[in-house]
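Quick notes on the structure that follows.
One protein chain is absent from this view; the other protein chains keep their places.
To keep things simple, chains are lettered A, B and C as they appear, and every chain counts its residues starting from 1.
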């Protein structure tokens, strides 16, 4: 069997199906999409891509199937779904997710269109698989779908460890080999076997600490907000189709932003790391509920109002709301004393992590350095922030 | 400068004072005391010693002094204290702590006697240091003592990372380089600089998860309890002086246990990992408060009573109470918004970790496999456990 | 002091000068140039950039100066040179070196122009440094220049370890901390102190094994040759100035190749990893000396002749000659028995490594898969290869 060397999992054996899928332009494209998009502006080593991550998820899926006794075509389908789980991502991954959802009405894991026609479908069918079934697994549907997208999926196991390896921040280093070995099915639910409350807690803790120090670092959030606004303006100012936008790579989007007058300044700033700064960085309890739950149109209205009050150009104010704090992993199920229980009911740590998540929550308002004082004052008034 | 290769910190430069101290029998003795004593019976790679740990603590102390601008003789004294901080440990470290405290009335960090006379004093004085001052630092006294023994000491930074490296359990992998860089003095308090709430949380989390999976693993606790009882019996049955006992190495103690009739069986069992098993493993809320807070004499009385009710030899029942759950690191001080605050007041995670610590707490009653049912029934009755 | 997290060196403290230099567009540009250019097509995790490498080299330079007792402005200049040592690189680093040398007549480490005017000069002068002196250090001139560019430079120490970390191939994992500690000046020569023959051998071995498995992997060489030819064609077919070309990033070059008709196909192939294959892969002793030492024009003539004989389009044949095998590190000087000696004179391993390098040498002729047989036959005839 062919093998590919990976910096995290070392030697990844690659089956024929995977080798064929890896050769498609759809998967090769993921070489050009960074796993952590703008985080590299804070952690300069974090240049890993969704390609190597996909390979890692494939590898863990193979191990999980083997440990769970899932074999034959069902295992093949799970491996294919693991390898393909990110092909629906737009350029800069999560940073353009909102744009794509608003303009195309689909989430990045809705890959039915991509998988059921064209080259990927042809490869899957040649290996005896039903593309629609693989697409369903990517969306987390069905019993085995839980392995690909769920609280205990192999996606998370790979990205936490990989992000830790590449940023140099150790918090993500979960015990993924133990996690894999602890997976079991109880009826149709994927759960952790007895004795693994701490294994589950460890994963939750890793997510919470990585959120605070890596995924939601303010510099990455500022760059992400700048990129997202520039993406919107690009679509508004040119005849680029949303479908084309969604299929770009990081580089192609940056190139397009450079070439468009309305976004050239943003492109230059992103390329040179000459970013906006924080005018506001407010905690959850200082922010009115209506602002926390604001939708896209509300946010835009806030930005316009703040710019108007501050008397600065409208495009120079960015309001960045992470939405309500949540923690999906808290519903992980663990076997305790022979029964399946929700981790949140079993571990008092979950409540602490939830509270930590809320205390780490921040609303950001960003602006060029020279207009920070005006924007800060205006934002506090317009948004009604407690001070 | 001489250097020693370390599996955790790689290249550890060694100053002349340290080189001279390392050559003393007192420090060489630490080569023969395992850092995690009986944990190696669960994690077979955990054979690291207090010698290499001491070297690591010395290394971090050197870096901390350098980052904090502590120089000259004061830095030299801190480095000496770091290197010497474990010379007061008895064989098998924490497992014989209770014996030594009861028989000699001193804690392992009370190293005044050891440091202020004999070879160690001679070396310290030759390098211009006052042995009494170094002993005070080992006990955590004074401003700089906080670096050696306190919530933010370099001891903890070394052992968490080292224990993770050697057990293979990743949870202890704290961000010790960031922690070091974040240290600062505010007045006379050692605190973490602004922006380091997560750094402090990360350390607490590491401790909590390492407690559950490594430090308090039941197999290690059973072996530890067997060892401790055997140590007591050895002192009772022979004319070995407590002072001699306290200066033994792991091997010498095991040899002495083998050679004494009253303890030969325990020695054989420890050597072959043929251990007692859990008759009881009870949660905090199932255990009467009087049992949780029981002192040594109470525990012995419980053991005798259980053995009598179960009709088994008295030495075959071991009651193991970890005492009240505590979490000293929660008082770590962090700068937030320009003020020094206690981590417990700032981080909602601390409360969750405290609760997790309580939920991990277990009372153990151990016995040979063949008498488990009788001992279980007897222990529930004698100790008044909720079932 | 500010610090940046690095996946290899962990916590890299950053002085004010470095912080100011890092903010310049010249250094930010290195975020967009991959350290190993086309190697990522073989080792998908190898996405690290010259930015993080430069930071690593800066870090090691700081440590080397500190260990060697180099202080004040001289140390500052060395650190600046270390951080800036790669700003002269064109897009895709070594892959476009030839183009830039031929068209601009300068090597990538000739950074005089870049450093002595404009923003970099301004920053250096503001910190009291002479830009011309820093440029001389980058070129390896002078006593301290040996630390930046020489057989024992910190550049090599960083890249071997970093490339190993990111490819997952362990051979590059040299003992860089020991190497650093072993550096010393003898008169004006940078040498390794006594007892370090193996330390030097280890570095040579690492280079030799990394060459064979990573740096000169055939897939990377094929992609590199395709990229180099496309770069030439781009400059021939458009009015892009060589100066502009030399200042591009990886992405900008790939974008330009996509936008130019003469290179669009190459761009698509590189992006999708749909590469040429080997028609010839010949050992040193099968290749006539005239071919081994062929210059650029000769190679082009070979390509045209082969294409003509094979009756395929001229641009579809690539001849790739690595030039004469060499091993600059063999002149590393080591103190043995109190005298400075050349490693090659001291270590019999050097001759073996030199021979291994020669046996790993390959001449490549590449072509699209469909024309491999014709090209192979034509190449053997035109080049006069022994078969």
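One rule holds in what follows: a residue touches a chain if its C-beta (ideal position, glycine included) is under 8 Å from a C-beta of that chain, and two chains touch if they have at least 3 such contacts.
Keep in mind it's a predicted model, so treat the numbers as computed, not measured.
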item	value
Chains still shown that are in contact with the chain withheld from the display	A, B, C
Hidden partner chain, touching residue among B:37, B:167 or B:263	B:167
Contacting the left-out chain in the complete assembly, out of C:145, C:202, C:231 or C:364	C:202
Chain C, residues in touch with the chain not shown (by the definition above)	169-171, 173-175, 198, 201-202, 205, 208-209, 212-213, 347-353, 355-356, 358-360
Residues of chain A in contact with the chain not shown	1, 3, 5, 10-11, 13, 177-178, 180-181
Contacts of chain B with the absent chain, listed as residue ranges	4-8, 10, 23, 25, 28-29, 31-32, 40, 43-49, 51-52, 55, 165-169, 249-252, 254-255, 271-273
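By definition in this document, only the chains that are shown with their structure count from here on.
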item	value
Chain contact graph, described as a line, ring, star, complete graph or other shape	complete
Chain C against chain A, contact positions shared by both copies (same if over half, else different)	same
Centroid spacing, where centroids are CA-atom means, of chain B and chain C in whole angstrom	49
Chain A and chain B, separation of their C-alpha mean positions in angstrom	40
Rounded Å distance, chain A centre to chain C centre (Cα mean)	34
Where chain B touches two or more other chains, by residue	none
